[in-house]
Structure formats: structure tokens, C-alpha cells
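A single protein chain has been removed from this complex, and every other one stays in its place.
When the chains are written out, they are named A and B in that same order, and each has its own residue count from 1.
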């Protein structure tokens, strides 16, 4: 059961829309940073490793933020 | 309105996190909480891992199928393999039961599914395969402004 509890995060009741936006910001910053240090565009794995995420989750977070931003814009602006 | 997706992919462990994210991305439009998303991704992992390591222990060309359906605030997910199947589903569902202790399996896969989902249905037939159906109703107290 400890195993189950480990899956639960402290910020668990936060909406995906908000949490994902934070990850997406980190991805954007990490991409800029790595582009400078590597002198080229980083790969998905390079971003994933530096943020301790899975490459698939990098793809998801990046996309979800794009999507939610556009929903936000159409609904609230 | 009903929204459906069907997915099939090579039964190799590299595809496990792809399956988690694909299902996660599909349900994301219901705007679940992070807990709900984590729970759903976790149960998908468990069921997909089972299909890959237990369903197709010796096969290279096996495919895992997933179907997901969204209606209002309810998520239905089916995970299916056409692998070796099980003869005793009741035994397999017991907490800590594993047929592969040598692989350091925890035997907690089905227990995790039962904990995180509202309903878990398992059908299996030896030499035909295994179908797991999971249902979860998402909470409705949504944050209105973010």
C-alpha cells in the first residue's frame, strides 16, 4: 500500500491544466538553456533527462500547455 | 457526446510509457485532477505491463489493444491482449499473488487497478487472451479559473 501512496503527489488535487502549464514552462526554459550550452537544438531525451521526466511526458506537457492556452484564449479573451 | 479512441501497438516494454501518455492525453480534455490523471496513467501501465510480460511471455509480434471512451465525466478503458490468458482470474486478483516472483513482480497490479478505479472487470481464457475493463468517474468539483 506504501507503493500505492507513493503514486499520489502532494499537489494531487491541482488541476492538470495548471500543473501541466508549469511543466511546459520548465520545458521551454530548459530548451533555451540547452540550446545555448549545446550550440544546437536539444533532443527530446536531453530535455527529459535534465527535467527528470519521461520523454513521452515531455511531449504531453508541451502539447497540453499549447492546447490549454488556446482554450483559455477562446474562452476568456 | 461520446468520444472514442482505439489503439494497438507492439507488445514491447518501450511502449509502456507511450500507452500511459496516449491514454492520459485522450482523457486530458475532461480536465481531471493531477491525482486522477496519475491514477489512470498508473492503471494503464499496470495493465499494459501485464499484457506484455504475462500475456506475451515468449512472443515477439504480439499486439496490445486499448480502447477508451469518454461520456460526460466517465472514462472507460479496455486493455486487451491475445496472449496466453489465465485459468484462474480470482487467484490472479489476490493482492500479492504473482506467477512470476523470479521477475520481482509485486503481485499488486490488479490491486492497484481496484484501488484507483471504480470498476474493474477481467475476462481471460487460456490460449485466447485477456481483456481488462476499467471504469472511473471523475470528480466534478472543478477549479473554474486557472
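Operating definition for what follows: a residue touches a chain if its C-beta (ideal position, glycine included) is under 8 Å from a C-beta of that chain, and two chains touch if they have at least 3 such contacts.
A quick note: this is a predicted structure, and the numbers were derived from the prediction, not measured.
J.: One chain isn't shown here. Among B:10, B:49, B:115 or B:135, which residue touches it?
T.: Considering all chains, including the one not shown, the answer is B:10.
J.: For subunit B, which residues touch the unseen chain?
T.: 1-10, 12, 14-15, 17-18, 21-22, 25-26, 28-29, 63
J.: For subunit A, which positions touch the chain that isn't shown here?
T.: Given the touch definition above, subunit A has residues 31, 38, 40-47, 49, 55-56, 58-60, 63-64, 66-67 touching the missing chain.
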